[in-house]
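To start, I am sharing the structure in question, which I have written as structure tokens.
A protein chain is absent from this complex, but the other protein chains hold their places.
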């Protein structure tokens, strides 16, 4: 399979269903250490992205990711809106001029995106945020890129698995960023909702890649 | 035993405990078809009467019943305050000049009191109010008075029994006065709180009479 | 029972202490007998207006004491009408010689206690007139009931009579205006949850997760019927239609509309309810010219709302718009 615009469109469209299925799960996680809206926010955002993709036909991966970014920024709100919005904005810039991405390009894309998240949110590894899912995921993509030519589907599968581990590893952490940080020690023992939505996004990507 | 001021004082004092023990019972009845305060109202009123009797020493039955009336009017509020207050006010006037009451005098006392309740509240028999306990009770007292010399203790026992029957007979009635009337048919199947407090008052009188 | 209180028997006294401390520029508290009075009362030549009733409906009545509304309010225990000595003392305290209007919600207890007090006042030579508020269309006014309950119209009667008194109308005129407001007003209420009387310690009624009570009053008493919970749109349509049908309100009527919260329903829902109600009114050609949305006559922490419509005319609107300065209602100078 190839990482062309068709793959990215299929992936982004699949996220509508992904977040509608996982809406209550994410919201339940956010109830424990937040304000019970993360699933609702993600569902709203990716439904809007889906609708945009029905109406508009971006020509390049760059345009597609930018449209996704702007749509998320305009519809999600909360902390996750600007964070995922910035992720896709930076990712868009990183794919400029490319019509097909190699596995190394995925490293560039994800690193640019994560850079945006960190710049906006100032989170450090271990702060119990979505960053804790992205970091191991990107490390896994890098490892795959090292064995050229990396297989995109396999790479995304490894990224999802690493994100899942990162997600689970947020459980024992005490939150130091976002709403969960208000809870202090009471945030320990709960899985971070944003790290979970990051895993779900990568997992969806892996499944789309596998089936295409 | 004799119906002197000592009996009436003992009776009225006993009502504090009576209504404190039956507070939740009366309030539960009032929850079903009213506003959940009848037990609280009665307890407040007869605690206040008890306190007045600690402070003041009425010399006659008339003064005692008047003090009771004024105290109830000043402390009970709601529908039951003016109704029981008026009962004791009229009862007081009916005992004017008497230092010991015969069973016939009880008839006069109760009839005067009930007259006051009816004048104030305009309830008719069968309206599902305290009137439905008083009417059979007074009939029973009258029957005892007919067999002279009636025994006060036995008379009060009969009055209490009749009041209890009157009270139970309120259950199938649809209320036409007071708060319960707002419920229309939904008031059917519930025992009237005010008829219940009337029974409790008479029952307490019978028990005081029996033990003195 | 979860409440921010100390002991149930002290709730009313302690809450009043807080109210009067918070509004010390406006209110004084008489302790024995208990009533809340406007600092400036009696105003020479002005008719005094008092009201009273059980506590638990705040801001009603104590929150409506001040300029342009009540001169005094007599709070009873929670949901229990005040006693005649309170009413008599308050009446005496606010009488400037121009007489005193008693605004009474039609409940047996309130009526009888105010009646006893009025007898005492008249014996002292104070002129007393009475407006009996009975606007609740959920109750049939027939020989078989104690008549309709006084609910939302109470707020409107108190405001408008307060303005009339402030403008110098005499007692009979103020009473006549109050009666007119009552006659032109209809209300209905619904509840999603029960309230808990502090001294009772548990909810007055049990209600399922999918149920609502239709046609409730303001004392946690059960309503006219229980039904499945519906959308706000359907509930508000049912409510508005009952109210409109009863007067009846007609196409072309201008109304003052009160969408009132029962205490536990948040403002976000009350505004939504108002939005639905105005749609129904629009359909029927009824023009909402003065809206009031919020918690104005409550039943402790009950979730639910009521809708009140007053068929207004220019004179009533002018009185409605007149300045008012109380803890619970404030506009104008």
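A, B and C are the chain letters, set down in written order, and residue numbers restart from 1 in every chain.
What we mean here is this: contacts are C-beta pairs under 8 Å (C-beta built on N, C-alpha and C of every residue); 3 or more make two chains touch, one makes a residue touch a chain.
Bear in mind that the values here come from a model prediction, so they are computed numbers and not experimental data.
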Shown chains touched by the chain that is not drawn here: A, C
Contacting the left-out chain in the complete assembly, out of C:6, C:31, C:44 or C:251: C:6
Given C:127, C:193 or C:308, the one touching the chain that is not displayed: C:193
Chain A residues touching the omitted chain (full complex): 24, 27, 31-37, 40-41, 44, 73-83, 120-121, 174, 176-179, 181-184, 186
Those residues of chain C which, in the complete complex, touch the missing chain: 2-7, 11-12, 14-19, 21-23, 55-56, 58-59, 63, 78, 192-193, 209, 212, 229, 231-233, 235-236, 259, 263-276, 278, 291, 293, 295, 298, 300-301, 303-305, 330-331, 333
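Note that only the chains that are shown with their structure count from here on.
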Pairwise touch network: line, ring, star, complete, or other: other
Top-ranked pair of chains - ranking by C-beta pairs in contact: B-C
Whole-Å gap separating chain A and chain B, where each centre is the average of the chain's CA atoms: 75
